Each structure stands twice: as structure tokens, then as C-alpha cells.
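One chain of protein is taken out of this complex; the other chains stay put.
Up next is subunit A:
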Amino acid sequence: MSNNMSNEPDNLDKLWQQQQTTTIDVKALSRQWKLTRIKQYMYSLMDAMALMLFPLVIYFFPKELSTFEFVWLSGLFALMTGWFVFIVWLRRFSLGFDDGGTSTQDFVYRMKMQYRQNIRIAHYNKLLCWVVPVVFLTYIVVAYLGEYVSPDVLWRKSKLLFVTSLVFLPATWIWAHKREQKFKRLLADFDARWVA
């Protein structure tokens, strides 16, 4: 670097302005923006569908449900609603983000909070993978002992619940575990990088 440049801090500003810049493709940006919005709508729709599954089953198949199953599904719907409210509460830091009105110091604080909440959400999802088989087993045992469902139908449903538990729950547990580890690592790295 030339001496006249290195001796004058103000020349740093001029040098900074001389760096080559990349042109922003507004059309590509517009496409990406539309795609992002579609994705956000899809995620919201999936969340809503997961929650609405129980009332939809109750509404469309009332004749195929015994009183016990109606009560069981209604109870699960109430629990799931509570679960979703809890998850939204945990995500309150990320949902309320306002990039423009937030100073970087507040933003960094919120990022750390978001990581911690994501770790908690992943951890609770792992716990849920152990709770769901217990819920399934309780249903089968109570339905069998109380004779609320015919043995043939109960056997068919038991097989379905067993396959669900065997395939989807381990996959969900592994996914949640990886997310938990990922956010723990990201939080540690972020803490180390951000020297306030």
C-alpha cells in the first residue's frame, strides 16, 4: 500500500468507495420474493392442516367414530391446540422481528433468544416422540378393555398406529435432535463471533 494512502485515515473512506460492487438483479429479486411468500403460505397452510386434522375427522366421519373415539380425538385436538399456542409463544421473538426499527444490539439479543427458543422447541419435539406412542397405547388399551371399538377395527387401527410409531416418530426424533444440535452449535458460534 502506498504511504500517502496509509498515513491518512480519511483516505480509507475514498479507498472503501472504490471497491467494485455487484449489480442487483431486480427481476430475479422479484421472482425470489414471490417464491418466498408462496413458501410462507405453504408452511402456514401445513401448520393449520395439522391442527385441523382432528376436527375434520370428527366432522366428516361422525358415524365411523365411537363415543370413546370422539372424546379421545377431541381431547387430542385440545392438547394439540395448546401445543401450537405454546410453540407460537416460544417463537414470539422471531415473529415480532422488525429489521428496520431494531438496533443491531437489540437484534443480536433477539437472535440469541430465537436460537435458545429453537433449541427448546426441538427438545420438546423429541419429548413428544416419546409421548405419542404412550397416547396411542392408551387408546388401544382403553378401547380394548372398554370394548368401545370392534376387535377387527381395533386390530386394523393398531397396525396403522404401530407403523406410524415405527416409521415417522424415529424420523421425527432424529430430525428434531439434529435441529437441537445445529442450533446449539450456531448459538455457540454466534456468541463467540459477536463481541459486543
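Keep this in mind: contacts are C-beta pairs under 8 Å (C-beta built on N, C-alpha and C of every residue); 3 or more make two chains touch, one makes a residue touch a chain; residues count from 1.
As a convention for this text, contacts and distances are computed from a predicted model.
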Unshown chain, UniProt name, "ABC transporter permease", "Sigma-70 family RNA polymerase sigma factor", "Multisubunit potassium/proton antiporter PhaG subunit" or "(2Fe-2S)-binding protein"? "Sigma-70 family RNA polymerase sigma factor"
List the residues of subunit A that touch the chain left out of this view. 1-2, 5-6, 9, 12-13, 15-24, 26, 28-29, 32-33, 36, 98-108, 111, 115, 185-186, 189-190, 193-196
